[in-house]
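Omission of a single protein chain aside, the complex is shown with its protein chains in their original locations.
Going by the order they are written in, the chains are A and B; count residues from 1 in each one.
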């Protein structure tokens, strides 16, 4: 970025580029905004890079990282964990119905993005049609529930399993090929699922969607309030975090990370790529399926609209912005991306544009996300005491 | 010297388009040997490793290890059989620590599956602990124990080469293929490396070594094989090979080309 031309020239250039789309006036504004932004970013960059500031910044970053880790380690203490849990459990009592409902949606996204994180963040495979598996889960429960009256809990398993099967079927053709092909095949698959849902009227009722999907119940207790779903989703999120975290800190997680870093070196070190890829893919898909079933049960209604390509992009964004590979980072990313549009309603129109731009910026400036993954991929306590701490960086 | 060969390549050929990188190569490595594989740039040495480890399928010919063919196996299956390697252009998992790198090398000898990883039974924890102990022992053996928790890409060049060796040894191979392990090392480091390779052999691991540094190869090899244009042009004890006119010609000839 440093060899870029000067700010006014850049402004002129982008004004020129924007001209056919934004008209004279729009182009002028675009140019000015670009020039101002570039100049501001430059100055900021210079200030931040100046010796004393840079040192302090690095220290602050280190400190934030440390305290974050401290907090995480804290939650391993059962007393702290209990306190946090208590706080979470109290949410619906403090918030109104609407906000609780938003939290339920956020929770579903947390599950989805943790699942996608296994594929993209852990295993390094780009899946651009993630929402298709979400749709598979949602529709399979919708159909089983409305046709056969299948109840929620078996539906949960069924949806996840079916989605996993789709994941494996889709993964097989691209196993031998570079990861980019997976991206395009999943992208295509996402479109197909949407087209099929829209057109297979006899089964999916097309764009009208499916109504009257059964809600979950536990014995005689029926889930009906947002609060009930909040607890359901909260439990599922915690379980997901637990499972994903443990997978990461194991032989499996190390194999994924090795594959992500250097696929063929990993294979030479004994990692069976077929198993590792299919496992990541099936796991990611089944979690999307799980999320889909919960979504269908919460809405009692599904239609193809909910499964547009843009949903896949949003979920990918949660993973990328939060920090690929880092479980707390991804959770944070999901929460922020659900909360932001709630807070900034005026920006709805610009949201996709901002997300797209943010993905590019993130890759160029901070490819590891806000919270870089930390810690060893090892079962806690497997490390003998007395191993010298990391030196240097 | 009379033992059955551990690794045996028969008429091994590999083409890349029109280029014959390996031309009917015969190669034998017997247990507990250190064999040096030398030859000018582009002679096909690395290609031989790639074919043996299953990265490139051979165009023709046979590779057998401990009497059984390994042709057609995936690289992971070849490693499972007991052949491990390092890379000429270091290919550590850069974002992972040295310890994690070694643990990935151990992957094939561990059993934990996804369910085990999630439930983390006592057996799984025991396995992890043993794996860490083993990996730490190897980091100590290769002399980089104090960098165990440093990111691989923050290690010095020589340490990265050693980390690659530790990672390869973690799979408890019976044959270790080293691709120019001394490249980029200073003389002192090379001396240490010599000791290390002999110590590896003393652990009962047979070593096939590609190396340009003649002092390293000639100093520790029991036998040297010389490749040029994919063909074996000489073979024998280091002293004999050093005096072989064909070898001199291959090296000088290629230097003039």
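Definition applied: contacts are C-beta pairs under 8 Å (C-beta built on N, C-alpha and C of every residue); 3 or more make two chains touch, one makes a residue touch a chain.
Rule of thumb we're sticking to: contacts and distances are computed from a predicted model.
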### Query
If you look up the hidden chain in UniProt, what protein name do you find among "Response regulator", "Branched-chain amino acid ABC transporter permease", "Chemotaxis protein CheW" or "FAD-dependent oxidoreductase"?
"Branched-chain amino acid ABC transporter permease"
### Task
Determine which one of A:82, A:177, A:203 or A:239 touches the chain that has been left out.
A:177
### Full-complex contact with the absent chain, from A:71, A:195 or A:218
A:195
### Query
Just one of A:104, A:118 or A:185 touches the chain that is missing; which is it?
A:185
### Chain not shown, touching residues in chain A
1, 13, 16-18, 20-22, 26, 120, 124, 126, 128, 172-174, 176-181, 183-185, 187-189, 191-192, 195-196, 199, 260-261, 264, 268, 309-310, 313, 316, 320, 324, 349-350, 352-353, 355-360, 362-364, 367
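One rule holds for everything that comes next: only the chains that are shown with their structure count from here on.
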### Summary
So, in the complex, the side of chain B touching chain A is made of residues 53, 55, 74-76, 79-80, 84-85, 87, 91-97, 99-100, 103-105, 107-110, 112-114, 116-118, 120, 124-125, 128-129, 131-133, 136, 145-151, 154, 167-168, 171
### Summary
In their shared complex, chain B is touched by residues of chain A numbered 243, 246-247, 250-255, 257-258, 261-262, 264-273, 279, 283, 376-379, 381-384, 387-393
